[in-house]
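For reference, the structure discussed in these notes is given below.
Now for chain A:
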Amino acid sequence: MKALTTLIAMSGFLREYLTVLVFGAAAVAMVGAMLGAGSLLRPKRAQLQKYISYESGVDPVGTGWSQSQIRYYLFGLLFVMFEVETVFIFPWAVRLEDLGLFGLVEMVVFIAILALGLLYAWRKGVLRWM
Partner candidate 1 sequence: MNGLPMNGLPMNGLLVAQAGQPEGLAPLELPNVEYSAMAPHLILIGGALVLLVWVAMVRRRPPWAWAAFTVAVGLASLGASWLMWLDVGRNGPRTAVADAVVVDGYSIFFMVLVSVIVVLGALMGESFLKREDIRGPEFYVLMLLSSSGAMFMASANDLVITFLGLEILSIALYVLAGLDNRRMESREAAIKYFVLGAFSSAVFLYGVALVYGATGSTNLGEIVGYLQSSVAPANGVLLAGVALLLVGFGFKVAAVPFHTWTPDVYQGAPSPVTGFMAAGAKAAGFAGLLRVFFATFDTLKLDWQPIVWVLAVATLLVGSVLAIVQEDIKRVLAYSSISHAGFVLIGLQAANEKGLAGSLYYLLTYAFMVLGSFTVVTLVGRKGDARHDLDAYRGLSARRPALALAFTVLLLAQAGIPFTTGFLAKFYVISAAVEGRSYSLALIGMLSSVVAAFFYLRITVLMYMSTDEEEAEEARTEPLAIPRSMAVVLAVSVAFTVAFGLLPAPVIDFARDATLLI
Partner candidate 2 sequence: MADLAYLIPALPLAGFLGLVVLGRRAGDPRAGWLATSAIGLSFLATVATFFELLGQDAHHREVTKPLFTWIAAGGFEVKAALLVDQLSITMALFVTGVGTLIHLYSVGYMKGDEHFARFFVYLNLFAFSMLVLVLSDSFLFTFLGWEGVGACSYLLISFWFERDTAATAGKKAFVVNRIGDFGFMIAMFLLFTTVGSLTYKEVFEGLEGVSHAAIVAIALLLFLGACGKSAQLPLFVWLPDAMEGPSPVSALIHAATMVTAGVYLMARVSPLLVEAGGALTVIAIVGAVTALVAAVIACAQDDIKRVLAYSTISQLGYMFLAVGSGAYIAAVFHMITHAFFKALLFLGAGSVMHGMNDELNMKRMGALRRWMPVTGATFIVGWLSIAGVPPFSGFWSKDDVLLAAYDKSPVLWAVGLLTALLTAYYMGRQVFLVFFGEERWRREEQDGVQGNEPSRGRPEDRSEAEPPAEGSHSEPHESPRLMTTPMVVLAALAALGGLLNLPFGKLKFLEHWLEPVFEEAEHKLSPGAEDLRLVLALLAIAAGAGGIAIAYAIFMRARRTAAFQPALLKRGSGGFDDLYSFLVERPGRVIANFTAFVFDARVVDGFVNGAASVVRMGGSQLRKVQTGYVRNYALGVTFGAALLLGYALLRMGI
């Protein structure tokens, strides 16, 4: 009972979260019940074929591990770098007018340095997609 009373006394702020909580719990309960009942009721005859990883019907070939192309990584890394750059540009953009010329020059320098990095990476052949 004590849990209930604290529940009511909670502030409005929490009540909104409460509804989200209840809604999520209901969904989980429903799906769980269905799958649970299924696994309980069906007979269990384990065969090897049943445990092959399902690759949309195609029989899997080779081991689970494969030589991943490095270039995917490189692009990922570059993306992270420039995405963080934008993190800094956002607050700058919000107060553009107040920052005036000083702000502009500083941001240009900021972007230029990062562009230099990109130029170096480009000359090093990182961007060549082969």
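Keep in mind that, in the parts below, contacts are C-beta pairs under 8 Å (C-beta built on N, C-alpha and C of every residue); 3 or more make two chains touch, one makes a residue touch a chain; residues count from 1.
How were these candidates chosen? In short, all candidates are chains of the complex that A comes from, given by their letters.
Keep in mind that this is a model prediction, so the values were computed, not measured.
Screening 1 or 2 for touch with chain A: in this complex the touching candidate is 1. Listing the residues of chain A that touch candidate 1 in their complex gives 91, 94-95, 98-99, 102-103, 113, 116-117, 119-120, 122-124.
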